[in-house]
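Structure first, then comments.
For this depiction, one protein chain was excluded, whereas all remaining protein chains were kept in their positions.
The letters A and B name the chains in turn, as written, and every chain counts its residues from 1.
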Amino acid sequence: MPTNGLDRERLTWIFTQMQRIREFEERVKRTFEDHPGTIRGHTHLADGAEASIVGSLAALEPDDQLLATYRCHGYPIALGTDPKLLMAEIYGRADGICGGYGGSMHLTDVSRGFLGTSGIVGQGIPQATGAAYAAQIRGRGQVVLSFFGDGASKQGAFHESLNIASLWKLPIVYVMENNNYNVVTRVEQEDANAAAGEPLAVKAKGYSMPGHTVDGGDPVAVYDTVSAAVERARSGGGPTLVESLVYRLSAHGNIIAPPGVPLHYPEHEAITVFGNKEEYEAALRGDPVPRFRAKLVTEGVLSAEEADAIAEAARAEMEGAVKFGLASPFPPAEDAVKYVYA
Amino acid sequence: MATHELPYIAAIEEAIREEMERDDSVLYFGQNIATHENDPFLKQFGGDRVRVTPISETAEIGMAVGTAIAGFRPVVELYMAEFMLVAMDQVVNEANRFHYMSKGQVKVPLVLKAGYGFTCGWAGQHTGTIYGMFTGVPGLKVVVPATAADAKGLMTAAIRDDNPVCYFHHYLLTLEHGDVPDGEHVVPLGRANVVREGADVTIVAIGWCLGKALAAAEQLAANGVEAEVIDPRTVAPLDTDTILASVAKTGRLVVVDQSTRHGSVAAVIAAEVADAGFGSLKAPVKLVTALDATVPYSEPMEAYLLPDEAKVADAVHQVLGNAPVAA
Partner (left out) sequence: MPPVQTEEGLELLRSMWRIRVFEERVGALARANEVHGLIHLSVGQEAVAVGVCGALRDDDAVYSNHRAHGHALAKGASPAKVLAELMGREGGLCRGLGGSMHLVDVEHGLLGATGVVGGNIPLALGSALAAKLGGSDAVAVVFFGDGAVQGGIFVESVNLATLWRLPVLLVCENNGFAEFTPRSAHTTVERVSDVVAPYGIARETVDGNDVVAVRDAFTRFLGAARAGEGPALLECLTHRLRGHYEGDPQRYREALAEEEWQRLDPILRLQRALAVEGGEFEAEAREEVEAAERLARASPFPPASLTAELAYA
């Protein structure tokens, strides 16, 4: 039974990618416990945002492009990058998609249109806007997606980019994943619109741009909204701001600590900072992955056995990625001074 | 070699125009350019490749990074180096790192064109010499032309370079005429120029200070001192080999830089020579830089702060072991 123009094959694909992202992120998280010392630095997981990521990417054509933030693991998985290369990158190994140069925050796969990420909040927005300008000049009908969080919408870079994109009618869709938190700050503490009880999408009005708020836990709703915006952009209608409401199920990232202190993922800030266990538990109950699974099974798109098989395959695949990463050699130390200049 | 005479500013424009003619992927955008239909760049290249932007440096430079990653070669008109400061992240933390962090999957060929060093009563926030803030930044190149010919040649090279390049042109040199070679003219990045040969002392002078150094050299020649004057032209990457070879010959070094002392490239040059050329030195290295203060508005104070011929000559006398010439 097709949902909103998405046939069984597409719906299955969406579910599969969501499951793969979830399993990948689980393995990253488990690495801290199972193989301490393997992951250094700071990782940020996309668990809870799978529906938003996959629903958005489902709207793209092969020639389209995107930039994202340091919370970037989900996009290349859905785009088809081999998760072994992603895990190797997160483990700092030579076989990593960026040869160990970038790490978790900079998973880049240009061959699939994922042009890069920034570790600095908001700074990928003007870069995506530039890629959209390039697309406009080329005139091949490409569209660019710019992914960022709610925290980034307070950055001047957001304002400057949306203004220009609107003025030049650039083929871009700005996808703001609003998970209500900026590390340990709640959105109402830092955003005038949120403090007034308004959706952040209202900011679009300041740029003569349409703004939509969508349930980021429902991949079909996300697909509907983003694909309409992508069509608008592709046909020369200009940019759109899409506010996708998500809830990240893990803490902002693993703890930041000097060497010697084992890294791990603490509990979600809702609990540790705000003492709001109910909010977190409600979010767990609304977890988009089982929620979408239940919808597909209930509507007869997939049988329970098929859904289980997809989950199992994803788990096996990502366990394989871990093994591959652990076995991958480190790059030679002297390679550190390569790739400084093109 | 056949040449044509151009003011410095026109030489830069000629380079941009010729590169845009040669390569469709070169773009030119920034504030206050191409705003009327008779603008020559707009007429020649059209509104896709030439665009005016709002006052949005973060977006301008960030977009340049994005278009470069997507296969174009943008030149961003920033007017003043100080205006880059508002978007510092995009310059020293984004543009320069993408190639490295992706292990070469992307290149960021862009040119940030900005004027600097104005003085003349522009005071406070419009008069800095801040190229030192952009040197030593991995992946970022920085050029500082001092003549019309180099202004053209370095811009051509900067546009062709596959890396992000900060192109700083000195305001006081804007109308300085010079002979620019006809036809294709490329000055390789990272190569210094020995402008004047001499055996008694090496003077390395950056940007506008080159003129001061050459004037001082004439003065010194009248007193029997022959100075070798070197223009680094690119300050990142720095051509230390040429400087070291000269110091090996003369044994004495004065470096002239309009930046403040500890923010100067002069300090870096001195350190490199102290490290690799110590055996050649017959005297300590002397730096002639701006004093450590914001450039003030009022004229006598402004002059007090900045390098000039007398200060250069004085420094030379110091490294020669003579008493300083009275100011």
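Observations, loosely collected:
The definition used in the following text is that a contact is a pair of C-beta atoms (placed from the backbone, for glycine too) under 8 Å apart; a residue touches a chain by one contact, two chains touch by 3 or more.
The model shown is predicted, which means the values in this text are computed figures rather than measured ones.
Annotation: of B:Asn223, B:Ser298 or B:Asn322, B:Ser298 touches the absent chain (contact as defined above).
Across the entire complex, the residue among A:His44, A:Lys154 or A:His268 in touch with the chain not shown is A:Lys154.
Considering the whole complex, the residue from B:Glu19, B:Glu82 or B:Asp161 that touches the absent chain is B:Glu82.
When you scan A:Phe147, A:Tyr207, A:Tyr265 or A:Phe324 for touch with the missing chain, the hit is A:Tyr207.
Chain A residues in contact with the hidden partner, per the touch definition given at the top, are 154-160, 163, 166-167, 190-193, 195-196, 198, 202-208. Against the chain not shown here, chain B presents residues 31-32, 35-36, 52, 54-59, 82-83, 86, 120-126, 291-294, 296-301, 303-305.
Keep this in mind: only the chains that are shown with their structure count from here on.
The touching residues of chain A, when paired with chain B in their complex, are 65, 67, 98-102, 106, 108-111, 115-116, 118, 120, 123, 125-137, 156-157, 160-161, 163-164, 167-168, 339-342. Only residues 27, 48-49, 51, 53-54, 56, 58-72, 74, 89-90, 93-94, 98-109, 138-139, 141, 162-163 of chain B touch chain A when the two sit together in their complex.
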